[in-house]
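All protein chains but one are shown at their positions in the complex.
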Amino acid sequence: MENYFVLLGTALILLMFLTLVRVVKGPTAIDRLIGVNVIGTKSTLLILIIGASLGRIDMFIDIALAYALLNFMVSLATARFFQRNRSAGMIEKEEVEL
Amino acid sequence: MANFLEAVLGQYNNWAFIILLMIGIYAMIAKNNLLKKVIGMAIFQSAIILFYVSVSLKKGATIPIIAHGHGHDHGAVAHAIDAASYANPLPHVLMLTAIVVGVATLGVALAIVQKVNRVYGTIEEDEILEKIKE
Amino acid sequence: MKIIALLVSVALGVILLVATNDLPEWGDPQSPASTHLSRYYIENSMEQTSVPNFVTAVLADYRGYDTMFETAVIFCAGITVLTILRRSHRRKKKDVQPRPCREGQDIILKSAARLIAPMMQLFALYVLAHGHHSPGGGFQGGVISGASFILLSIAYDLEMLLSRLKERTIMFFSGLGVLIYAGIGAICLLLGGNFLNYSSWSKILQVSEVEARSHGMLGIEIGVFITVTFIMISLYADLASGGEMDEGL
Amino acid sequence: MEVNSWVLWQFDVLILLMVVVCAVVALQLKDLVSSAITFGAYSFFMCILWTEMLAVDVAFTEAAVGAGVSTILFLGTALHVKRRAKD
Amino acid sequence: MIQSQLPILIIAIPLLMALAISLFGRKSDILCFYLLVLGMAATFAAALGTLSQVLSTGESIHYYLGGWSAPHGIELVIDHLSSMVLCMISGVALLVGVYSKRTVPAEVPFRTEHEKIPQRVPNYYTLYSLLIAGLLAITATGDAFNLYVSLEIAALASYGLLALGQGRAYFATFKYLIMGTIGASFYLLGVGYLYIKTGSLNMGDLQGILAQAAMQHSTSITIAFAMIMVGIWVKMAFFPLHGWLPNAYTLAPNTSSCLIAPLMTKVSVYMMIRLMFSVFSANYVFVTLGWQNLVVPMAAVAIIFGSISALGQKNLKRMLTYIIIAEVGYMVGGAWLGNANGYIGAVYHILADGMMTLCVFMALGAIIYKTGDSSLESMRGIFRKMPITAAIFVLGGFAMIGIPPTCGFFSKWYLVTGAYEAGQWFFLGALLFSSLINAIIFFRIIETGFFPDFNREKESGHHEGKVAMAEAPLSMLLPMVITALSLLLIGLYSKDIINGLIRPSIPPGLL
Amino acid sequence: MFGFMTFLLMFGLWITMSGKFDLFHLALGVISSAIVAMISGDLLFQDRQKGFGYRLLQAGRFVQYAVWLVAQIIYANMYVLKLALTTKKMDQVLDPYIFSFKPHLKTPFAQFVLANSITLTPGTVTIRIEDGVFLVHAITGPAAGDLEDSDVINGMERRVAAVFEPEILHQIEAGK
Partner (left out) sequence: MSMYLNTIVVLFTGIGWIFFLGATVGILRFPDFYTRMHAAGKGDTLSTMMILFGFAAYQLHHPDLASLLVAFKIVFIAVLIFITGPTATHAIMDAGYGSKIDHWGTRDGSVSHCLIKEDERS
């Protein structure tokens, strides 16, 4: 079963990679925020997966819980920022150089 | 040489740590925007934390908390502890302190950035230098 | 500047890469780092402090002096930010619009914040109280509890936060936390032990020395918790309002 | 239950890769808020990395501080400065 | 009982006093001042207590925090060297504390126009006290990681104290913050490499392990040493890494620069000496690595650079900051000469330079307090207006030049002797050159000060010899006089200080 | 009384989280719950009219509602899956649309639940509530059309009202 969790975790990370593409590509700041929000929620799961594959899931739940709460806060704060600044639509003119 | 390569490639965490460290210090020195410098600083610090944490790893170990350890019946548990089966707790402790120090520095740096912006109206280094010359 | 930076970073990278060759194998249980001090901690901390979480034991007891300074660092940062940034109200906003905070708006955020903030506070206290047995402790709990207040002020307004917690209260409590920490250490002096030697508390608490260490650790974690909570609030309030304490993020 | 070795190396490599990508992107973006958000993602990944390296307390602290509070502090600062950076 | 607890009291008193100021001092500003002076006096008394204890027993004091024995817990180690530095730090803190009675209310609150800034004075004194606690903790600690934490608390407090100056101070402080963080992080990295190789953090323990033959030729230990040194050099503004210092110190409020200029760099030098000789060993640094032929010429360049830059400055405060850079060169060079005389010179110079920097900064601060200006022109006619302050400034200048009865002479004497013994001719030349430049600088100032302000007197109608005396208030004058006297006393009792305090601390392996 | 209810809720939560039943930890739990009840006892319950028994009843009804909602969410996700994995071009499947409507619900909490339910159900996301008017973004025209005039949204509102504000049920029926 632990092996299954490792597999699941790897699959999740691969999908997070895809989400990261959205973070990198943008085009607006708020699109990045979508990506980061999703990544944050999935990190909660990933932490639990790590806990399960180490067989000590009870120690990892607190972290996951804290994570869920703080991820929510970050999304909320960023949304608030855009509400005040009314500039969420700002687009990067130049391409990102990687 | 092959030995060297093996040593380097096997420790890919060291690669990541070195790359992050380089990114961080480059940003701290070269970036023009003060906030970018602060981000570089944070990356630099977390690279060092990465370094310490990877020191704490042991093969075949688990997290440094005794399983099902209750505070009150320590007599029986204490003798069964095998040091090799728990990750090294000391770097974790050091890095907790370092994270806290990092966030304190971050707060102060951000406050100074805001104040710089209030005085000069910009946080681009070259523009600030121009304004100072005037 | 860019060239200097590039040179510096490349030089640093090369130097560190050279050092890599010499380091002990990654994850080797017999490496010096994993044997010398840490073995002592792992083997003895349960016996000597009755705390199953080695990290807490080392953090709060063996290296409690470090942690005291860590708390003082946080306190110092709060004071520094306050000193640098704080100013009286002066409404001169150019590109920042007043936040949409009228009655009847943001119902969703406000309701969610009202639901979640008490849970966060309880969770923070839980993390504090169970730092001995599971990951967590005063610092993490403090940040979460501070974050719950920040959440309220994000969903409502900074003024709502400041009406619950006066600025003076915030500064008072943040100092109080460090004082609790240092005070617990200093009382150990009066009880005849060394600074931060919690086992001397056994005379007052009427428990064994090992238990006294465990309780002493909880005491100092409470100190850390209080300081971190209020300094986080203070940092947020100062930085998000630009030192004017009128409207936050 | 047998305790696995710490080497969840698949996680390790992938997350390190994403960490580096996030660091570079956070520094390269011209929009400071995007930078702050991406830096938040960087902290998320760092936190997972440390969980996976068995440093649970460090991960907890990083989750609370790095991912939560410092991103918010960055945003708070970005509110008061010019949003577009030159580099 | 209090005898055995003295080492921790030195650190705990300023820390608790910072909290007391923060908690109870918010009602009145003057209460903060009294609390601060009380705390600093108690700290100074405790430091003197440890000094006498060390002198009477002749052994270093080990204090185990939390009751954990040496490598497992954190220990404080107070030997001859550190007790001397502790006394210097707490003494300087006490003097500046008294000095700050008038200057802090004048400089710190209501700094910018139209803006009322609440609660600045209590915060200022809190940071002051925290800075002193951090510096004392750096000096007393026997643990490599604890050094980092103490370093950071001192650094954070100093950012706060320096940033309160005029507008440009913020940008200067930001640069200082970035450089300081780089320095501290490098130090942390170095400690990390040491930890990987040895598994220990305690300085004494580290020294024991590093003495093994396997460690002597390890690349990572070498790199750890380099990292630590570079980190500390950034912190102390050693020559190629000095860029942040002049602006940060010049633009800061006078009280802050009076406090930080004498202490910060000297404590960093102390740290360097401590790490060179009690973590690594003289044998490792000078024989195994043998980098002294690289570092000492660099120190010489630092001295020449600092002196020449100082010569070109119009602003007196900025000029003094460049002299600090030169003085750092003295101390680093002295410590790296690799012989006993150089070591004595460097350590003695920590004490002497701390006091003389304090002396000139205080005198300059008093002048600025009265005239509101720190350019060379403001010195015109200063001997008539503020005779005592001017005399003190001249005494400080003499000490910096190295004129015999003052302490500056003896440190230079030992440094020159050490340089001669080590055959570092370039460094020797730099020392002499810098004395010459200092002489030029200070005689120029004295000359300016002696002659009255012609322009201004013309305007006021040739009332020669009737310039009103406008001496600084007593709270500023008293510490200045004490500092000036201490310059002479340290000079006159140099033999006792060197034989009683510095010679016993010479590490084995130095000739 | 609401403070005490907060205390009870928080203590229940503590028991769930703690997993330690010795006296020391229970005492810590009591203290912590009391602290939370003291600090933020006024936050948890917005509507102070209803009594304790009524709250229990509400909770029971809410569970029923949640079961229905979960089914809706699964349906919504399959819808998104279908849209995302389609091989057609996006402009053939997507037809975004924004519309507004004013529900009869009055209390903020009921509005909050309704808004979140709309967000989780197929094809629609609540953008904002302003003075009781909901602004909703629909991903495809048909979904929006369904919502706007048919009884999907009315049905949802009716369900929410049945949980939180039964007294306005007849208004919804009349409005329809």
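Note that the chains take the letters A, B, C, D, E and F in the order they are written out, and that residue 1 is the start of every chain.
In the analysis below, a contact is a pair of C-beta atoms (placed from the backbone, for glycine too) under 8 Å apart; a residue touches a chain by one contact, two chains touch by 3 or more.
What you see is a predicted model, and the numbers here were worked out from it, not measured in a lab.
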Shown chains touched by the chain that is not drawn here: A, C, F
Listed residues F:Met17, F:Leu44, F:Ala110 or F:Val163, member touching the removed chain: F:Met17
Residue among C:Leu16, C:Ala77, C:Ile116 or C:Leu196 touching the omitted chain: C:Ile116
Interface with the unshown chain - residue positions in chain A: 1, 4, 8, 11-12, 15, 18-19, 21-22, 28, 30-31, 33-35, 37-38, 41-42, 44-45, 48, 52, 57-58, 61, 64-65, 68-69, 71-72, 75-76, 78-83, 85-89
Touching residues on chain C - with respect to the absent chain: 100, 108-109, 112, 115-116, 119
Positions on chain F contacted by the hidden chain, ascending: 13, 16-17, 19, 73-74, 76-77, 80-81, 83-85, 90-91, 94-100, 115-116, 119-120, 123, 125-128, 135, 137, 139, 141
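By definition in this document, only the chains that are shown with their structure count from here on.
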B-D or C-F, whichever has more C-beta pairs in contact: B-D
Most remote chain, CA-based centroid, reference being chain B: F
Approximate Å spacing (C-alpha centroids) for the pair chain A, chain B: 20
Cα-centroid distance, chain B relative to chain C, in whole angstrom: 16
Multi-chain contact residues (two or more partners), chain B: 13, 19, 23, 25, 28, 54-65, 70, 72, 90-92, 96-97, 100-101, 103-105, 107-108, 110, 112-115, 118
Multi-partner residues of chain E (at least 2 other chains): 145, 149, 152, 156, 159-160, 163, 170, 195-196, 201
Chain C - residues contacting chain D, complex: 27, 53, 55-56, 59, 96, 127, 135-137, 139-140, 143-144, 146-147, 150, 154, 232, 235-236, 239-242, 248-249
Residues of chain D that touch chain B when the two form their complex: 3, 5-7, 12-13, 16, 19-20, 23-24, 26-27, 32, 35-36, 39, 42-43, 46, 49-50, 53-58, 61-62, 65-66, 69-70, 73-74, 76-78, 80-82, 85-87
Chain C to chain E touching residues, read off their complex: 15-16, 18-19, 21-24, 31-38, 40-41, 61-66, 68-70, 72-73, 75-77, 79-80, 82-84, 86-88, 90, 168, 171-172, 175-176, 178-179, 182, 185-186, 189, 192-199
